[in-house]
Structure formats: C-alpha cells, structure tokens
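The chains shown are only part of the set, and none of them has been moved.
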Amino acid sequence: MSLKIEGVFPPVPTPFDANGEIAPDKLKANIALWNKTGLNGYVVLGSNGEAVMLTEDEKIALWQAARDAIPRDKLFLVGAGMESTRASIALAKRAAQVGADAAMFVTPSYYKAEMKPATLVNHYRVIADASPLPTIIYNMPAATGIDVDANTVTQLAQHPNIIGIKDSGGNVAKYADLVRAVRPDFAVLAGSGGYLYPALCVGARGAVAALANVAPRECVAMYDAFRAGRHDEARALQLRFTQLNAAVTSRWNVPGLKAALEELNQGYYGGAPRLPLRPLGDEDRAALRKVMQDAQVI
Amino acid sequence: MSLKIEGVFPPVPTPFDANGEIAPDKLKANIALWNKTGLNGYVVLGSNGEAVMLTEDEKIALWQAARDAIPRDKLFLVGAGMESTRASIALAKRAAQVGADAAMFVTPSYYKAEMKPATLVNHYRVIADASPLPTIIYNMPAATGIDVDANTVTQLAQHPNIIGIKDSGGNVAKYADLVRAVRPDFAVLAGSGGYLYPALCVGARGAVAALANVAPRECVAMYDAFRAGRHDEARALQLRFTQLNAAVTSRWNVPGLKAALEELNQGYYGGAPRLPLRPLGDEDRAALRKVMQDAQVI
C-alpha cells in the first residue's frame, strides 16, 4: 500500500470526433495541456469520461492514449467499475496491463434494492483480492441512487488493497467521520470542486473534480493554499468557483464540461457527448459563458 | 406495425454454470419446459436476465439458444437497452440478426439529471428510426431511478416503430392514462405479476412478469379469466400470488427467482446469480419455500 493519493485530479472527458467515434489523439493533446498546470494526476473514464457509453475496446484505446500522455510523476487513475464483480476485475486487469496506477470502481446500482452493505462489502473485497491495481471505492449517488455509508467504507478500509474513496455525495460531515475512522493512509477524496476546500479542512486528501478540467491552476491553488495554511485564500477561491463548479456538474453535466473546455479557448478539445446526452444549446452556451466570465476563467 | 403483443411473457433468468459461465443449454431446457405452459412468448435479457452482468458475446450466445428453443408461434422479445443510444441500436441489430421479434430498451439512467423528457424522447426516436426491430420502451424505476412520465410515452407512441411499453412502475392510474392517450395498437404491458389483473382491467394488454417464470400456468389462467370476463377468478388468482410475486421481485429479486425455480422441482434450472448478487441463504430459502407453499405452487 505504498501508493499515496493526494492533490487534485480531473476526471477527464472523452473526446469524440464529428462521427461520434473516440478520438484518442485529442485526449493526448488535452492531457499535454493539463500537464502544464500542476495537477497531480488524472482519472480516465470516470463519470465525466462517459465510461458507460464506451465499449471495452474503446476504453483500452483511450487508456493507452492516456498512458502515453501522462508523465510518470503524475498518477494515472482509471474508472473500471462495472455492474458485475467479474467484469470489474477483468477491466482492472486490462487497465493494469496498460499501466494505470490505481482503479476506481463505482458501486453497482442496477439491482439497487440488493446493494445492501454486506453485498457491497463482498463486492469490493472480491475485487480488491483479485485486482492487480490498488482499489478505490467510487461513491456517486447522483448517478447510482446509492450512497455507500460510512460503516461500509470503514470496513472496506481495513483491506490492504483498498486505498481510498472518491465520494461525490457532498456530505462533508461524512468525510469527517471517515477521516476519523479509517487508517491514516486511506485517502478520502472529495468528488467535486464545490466542496474541495471544506473537505480538505476535515481531513480529505484531495479531490477528483470536474472543475479541475476547466480551472486546473485555480483548483491546485486552492489545494496549495489550504496546505500552506492560507485559509482566507482557499476560501476566496472556493467561493469564486461555486457557480462554475455547478455549471460543469449538476447544472449542465458532461455537456457543460465539454462546452466549457471549448469556451476556454486555450486549445482544449471539447466536442459533443454521445447520445442520449446532447450538446448545450445556444442559450445554455451563453449562460455558461457568463458563468465562466464571473469566475474569471475567460 | 403488425406485431401485436398480448398476453403473458416471463423475463427469463440467465443460467450460469458452477464456474459462473453462461449456460445456454440450460436456457434452452428451461424454455422447453415453459413452452408447455401456455405463455405467449419470452423476454430474454431483461432485468431478470441479468443483462447488465453480461458481455455482448454472452448476450448473442444466449439469444441464439433462445431462438432455437422458442417456437415461431410465440414472441421472442429481447432486452437491448444500453446507456448510449448507439450501443442500444447496435445491440438491436444483433438481436434482429439472431431472429428476435422485438426489442425492449430500458431507459438510460447513469446521467439521471440529464434524462429529461426531451432527451428521452430523442433517445427513443433515434433508436426507433434505426432499429430493425419494433421498439418497446422499458420503464423500470426501481433499477434506474427514472420514471418515464405519461406525456413522454404518449409522444413516443406516435412513432410507427415504437409499439409498446413495459412499465414496471406499478402505477396503475398511469396505465389507465396511457391506454386512454395512445393509439389502439400500442401495447401497455404491466411490468410485474403483482398488478397483472388490475392493469388488464384498465386496458393493459398483458404483462412481462417475473412471476410468470415460476407460476406460468397460473399467470396465463389469470389473463384468460380476465379475457373471458371471469373477474372473480382473476381476482382470486391475483390475491393468491401477491406474496410469491414479491418474493421473486422486490423481496429477493433475481436470487429469489432463481431459487424459486429450483424449489419448484419441475426440472427448471436456477443456479446462482453473478456477483455482486448472491444466492439466497438458508433462512431466506426456507422463507421462500413457505411463500411458495402458501401460493400452492409447491
């Protein structure tokens, strides 16, 4: 368990070309730009990477591109969670072959009523036993309708190959409770840039945040300010980005994130999401620009 | 739009062998048994078929086995819904090649907040335009967290290649409203045996019901009694099966369904579900037997 996960990680979007096919080169180019911003690594094929829209072959191709583009001093995290335990393990093995550093597994959710704590504990333990990569729990209630409770996480944190949780529930009180309960090297990661600073305040070790795609330097600055004890600066950054964070998450989701990358005009590729997701219309696009101006990123 | 969907259809479970691999021969054998019971057809790879646990190759193999086993005078329906529109279409094309009669598409649900009516309307229209098979909407709120509203369905029912809905929401008032609003040949199908009879009373044309796997003759009898105007008989059957229906749906889900098939002792293969789903423990198994005895199926 020597892998230490700390800092700010963007869950990068997956570029599609005009025909709707994956564009691994665009992903490489995007990462090359992000590499200059101080980010601590990347999550490739999380929720913002439209993982559920992709075939297995597409996933491998995107991971290979990412591996090429990500320097070895930055972490390369992948999303490898599937509805079945065995498919999750199989995918983690593919990710290990590609050279990823760790794998996040979103909770299965189709059979919601069956996803009781004991079932989830078993699921993650079987994965952690079999996965060649360190295992990160990925709690994403807005997508799954399931909110893994603190007791379940605390039990799982005793497994030597389960090294952290990305929790997108936004329940900072729970993060505090987790930090208190788990072993010191288990990483609690905020799942959004909307509460990055307060999560750090209660002991979170960083964040996987869509916001870090469009405001990477500022997210890193927030993290650095916190680490250096400059709380007023961290708070000011947090307040400055509440609306832009919402724009690329709850308000417009992946379509908003992709549009915001384009609006930055810094060379990032955005492009359209795959259907059923649809690109932002003109009116939303204008509203997004206003939010970006208010946040002073354009 | 000549395909008429009427009657009782079990969403058949997927048999796995002792190693967790799919067992298409067991599926054939099960279907051979069900063929003798008066069912009007089958849904292969719905929620009860653990579709989300399967690779594409496994799906095709199971559909091919089903095609072999299903007589041409019974309908062969498949579950082909994926999170992306294009993957749903691709899968429907594979199902058409195998020889299925129609395809059900569960609502995408990972990007829940984005699954607004207009997005779902577009999703299903694009599918229906491209799918070589007649399209059936599949509403399954317990799994997806999304409940397609009556207006959305009514709009979609105007598309010539969208021929029905399987609605597992259990909202019988909504079924009545749909029956009122859609064209006469659009099939509203109840999604559970727990409300088969009252759904028929308001104009539903049948049901896709897990219960029909373990009580096929009785479900058919309920349907026939309704059609013949023998309401007291239909009601008595409905009341007799409330608990067994719950046992193979909300109470124990797919593991309960598979265990119940075994407990029937009529030659049906049950077997274990794929992880994270787990087989029923001894205590639950005993409780299940009690429910089956009360329902007089064992």
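Remarks
In order of appearance the chains are A and B, and numbering begins at 1 in each one.
Here is the rule we go by: contacts are C-beta pairs under 8 Å (C-beta built on N, C-alpha and C of every residue); 3 or more make two chains touch, one makes a residue touch a chain.
Note that the structure is predicted; figures quoted are calculated from it, not measured.
All together, the complex described by this structure holds 4 copies of its single chain type, of which 2 are visible.
By our rule, only the chains that are shown with their structure count from here on.
With centres defined as mean CA coordinates, subunit B is found 35 Å away from subunit A. Put simply, subunit B touches subunit A in their complex at residues 20, 47, 52-55, 83-87, 108, 110-115, 119-120, 122-123, 126, 142-145, 250, 253-255, 274-278.
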